[in-house]
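What follows is one structure encoded as structure tokens, with my remarks underneath.
Apart from one protein chain that is not included, each protein chain of the complex appears where it belongs.
The letters A and B name the chains in turn, as written, and every chain counts its residues from 1.
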Amino acid sequence: MSASLLFDILVTGLITGGIYALVALGLNLQYGLMRVLNVAHGEFLMLGAYVTYSLHTDWGANPLLTLLVTGPAAFVAGLVLHRLLYARVLAQAEAREAIESRSLLLSFGLLFVLQNTALLVWSADLQGYSYLAIPLRVLGAVFPANRVLAAVVALALSVAFYVYLRRSLVGKAIRALMEEPEGAQLVGVNLTRLHGICFGLGVAMAAVTGSLISMLFELTPFVGLPYTVTALVVVILGGLGNVAGSLLAALLLGVVETVGVYFASSDIRLISSYAVLSLILILKPAGLFGR
Amino acid sequence: MQIRRRDFLKATGGGAAAAAVLRGRAWAQAKPIRIGYTLSATGPYSVGAGITQGTGYALWLEQVNAKGGLAVKGEGRRPVEYVTIDDRSEIETAVRFYEKLMGDDKVDLILPPWGTAMNFAVAPVANKYGYPMIGPTVSSNKLKELSFPYFYAILQQPDACMGAFTSFLKELKGQGKVSKVGVAYVNDLFGIEMHSSLTATLKDTGLEIVDTKSYPLGVKDLSPVLKGFKAAGADVFLGLTYPPDNILAASQAKEVDFNPPVYLAAVGTAFPFYRDRFKGAEGVSGIAGWNPKMKYPGAREYYEAHVKKHQKEPDRWASAFAYGSLQILERCVGEVGLDRKKIKEMLDATEFQTVAGPIKFAKGVNVTTPGMVGQWQKGEFEIIWPRALATAPVIIPKPAWA
Partner (left out) sequence: MAASRVLLAAVALALLAAPWLVTGYQRSLLLAILADIALAVSWAFFSGPTRYLSLATGAFFGAGAYATAVVGGRLAWPLPVLAGAAVGGAMALVVGALALRLRGPYFAVFTFGLAELAKHTLIWYETRVTGTVGRLLLSPPGPWTLYYTVLALAGLAVATALLLRRSRWGYALVGIGEDEERALTLGIDTTRVKIGTFALSAAFMGAVGAAMAPRWTYLDPQVFNPLVSFQTVIMALVGGATTVVGPALGAAFLGLVSELFLLRFRYVYMLALGLTLIAVVVAFPSGLAGIGRRAPRERQG
């Protein structure tokens, strides 16, 4: 196998993984921190994508700039949704499993609401646009420029968030809650407010990923669920609640899938990712880096 | 804002008003004809359903009611109303609602749902209740195994479509213009059937299949496949693709700099939005069945009416057949009335003239319309094969991606 091919596979895998990383991070914040199983995660991605699509095709906005719109808007939407729906249901729950099952129900309802809204606003027709669909030649290999861009931005945001977690006060509080819930509350961390922020951040990450992938794929109101599934797989693979873990797991998954596709065929992509998931969980029941 | 009857009558003048009242009364007296169907408005089937069937059904309804309704032998014109539900792209839901439409609601006629899988599921129900059903979005070699006398498929079947591809490529090979083919196919029903229809016949042409790759529904990256074809020197890209993967393929072909002289993408290429998405998609070919230049009665008018009503063009494959299937029903009802058995007998025995050309059914399959290959040229999906029906010559090699 030539070095050039190896390079091609590796970079393509990292590109795929980079995009997975951001969408998974958002879910990790919700599922890992709060045990909130938000199956509507992918729907926020879908909406972010549509907003960017509309801003670009109707007003000529640069897709990257639209992140400045979709990100904050989604964050606020997440805060509101948390306050209106999740906070109340979470407060009533007596056990972690109850939180999981009730948030699953809430999110499923939300999924329907969001899909129908998108259907009414944008219709079921396939919509898409072309942005930077040009080849990028690096070291003898060719990559689609828009994919490289999307992955780079996604990875940059993921890493930035990781740094934020480590350095900032809010970040430390979040980490504290993830690792030591009782202790954190004892030292005065406001649980509800922090949950709201995390939920909002999670939604924002989904929306921003959506904005990025709108450059690459066609949209219908029904594209969300597969991304939710991928996010779940990555989060579990990396270890629930482990931010660095899901980053690494995302990249690993991307590379594994790409290797499978190159050496066998595209059919293998899903088989290989689920096989890897199953294998890792059998060997490490709490994920690669979970405890 | 309410218009009072008095004011209305005053505004339009007595004569016209009287005519309107009279027709209104006659209209109110004529029992409406109820035509039932389900169509996927949500879920994965909704894209195709909306483009191909929904538009044609709505257009026909408007036109027929503007004429005063559907002419029924011996009864004059009766207004038509649709009884329709979203089947959510769920087979079970569709089957249940057709049982409702035919068994409980006892509608007069039915129209099919979208897609081969759905039609397979609904066909036995239609057959059991004795309702003729003409499917414009059914294409499968498995039709030969079915025997549902009341079920008709009006679209070209995989053997016909792939036969057209093969003979088209054979001719190009004969001219020395192509020799190596890369085949990519989606591994679901239609893709797999097209593939099996294709491979046997393609080898007989003397063409070399340099690579064959299949990919799953919902694939996110076809660049490995395309890069592989490019590396193998393919001068024909033969994609047995579907939306959205046919869009992904074209988009990524440009990104990885793969531009073979012949680029064939089976399904979805004939949709106007594909052309618009790729700035004209000049030179891209695919399965064809119709375009407004064809000399069929009403073809041009259908095109214009469609654009006027829906603010978008009909697609260049199945849309015209969906509309055509309604024209067929219209003629049957006009000549034999609403007796469904008689309609079926007429369907079996008659050659119909539609906007999609002449249609005749033999054992429930349209045997008149041949498989065709189309190519986007200056904004129109010209028929480039078979020669007898061609509306323009082939452009080869395909120009660079826009």
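Methods note: a contact is a pair of C-beta atoms (placed from the backbone, for glycine too) under 8 Å apart; a residue touches a chain by one contact, two chains touch by 3 or more.
The structure presented is a predicted model; accordingly, all values stated were derived computationally and were not measured.
Trainee: Just name the one of B:Ser214, B:Ser285 or B:Thr354 that touches the chain not displayed here.
Mentor: Considering all chains, including the one not shown, the answer is B:Ser214.
Trainee: Of B:Arg34, B:Lys73, B:Lys100 or B:Lys293, which residue touches the hidden chain?
Mentor: Checking each option in B:Arg34, B:Lys73, B:Lys100 or B:Lys293, the one touching the absent chain turns out to be B:Lys100.
Trainee: For the full complex, which residue in A:Gln92, A:Ser168 or A:Asn190 touches the chain that was left out?
Mentor: A:Gln92
Trainee: Identify the residue among B:Ala30, B:Val72, B:Ala121 or B:Leu389 that touches the chain left out of the display.
Mentor: B:Ala121
Trainee: Would you indicate which residue among A:Leu6, A:Leu65 or A:Ala275 is in contact with the undisplayed chain?
Mentor: A:Ala275
Trainee: Against the chain that's been left off, what residues of chain A make contact? List them.
Mentor: So the residues of chain A touching the unseen chain are 31, 35, 37, 39, 85, 88-89, 92-98, 100-102, 104-106, 108-117, 119-120, 225, 229, 232-233, 235-236, 240, 267-268, 270-271, 274-275, 277-278, 281-282, 285-287, 290.
Trainee: List every residue of chain B that touches the chain not included in the displayed model.
Mentor: 41-42, 85-86, 88, 91-93, 95-97, 99-100, 103-104, 116-117, 120-121, 123-124, 142, 145-146, 187-189, 192-193, 196, 214, 216
Criterion: only the chains that are shown with their structure count from here on.
Trainee: Averaging only over C-alpha atoms, locate the centres of chain A and chain B and give their separation in whole Å.
Mentor: Here the centre of chain B sits 37 Å away from the centre of chain A.
Trainee: Which of the residues in chain A come into contact with chain B in the complex?
Mentor: Those residues of chain A that touch chain B are 8, 12, 16, 115-116, 119, 123-126, 128-130, 133-135, 142-147, 217-218, 220-222, 226, 258, 261-262, 265-267, 269-270.
Trainee: In their complex, what parts of chain B are in touch with chain A?
Mentor: Counting only chain B, the residues touching chain A are 41-44, 46-47, 50-51, 187, 213-216, 218-225, 227, 243-244, 247-248, 251-252, 254-257, 273, 277-279.
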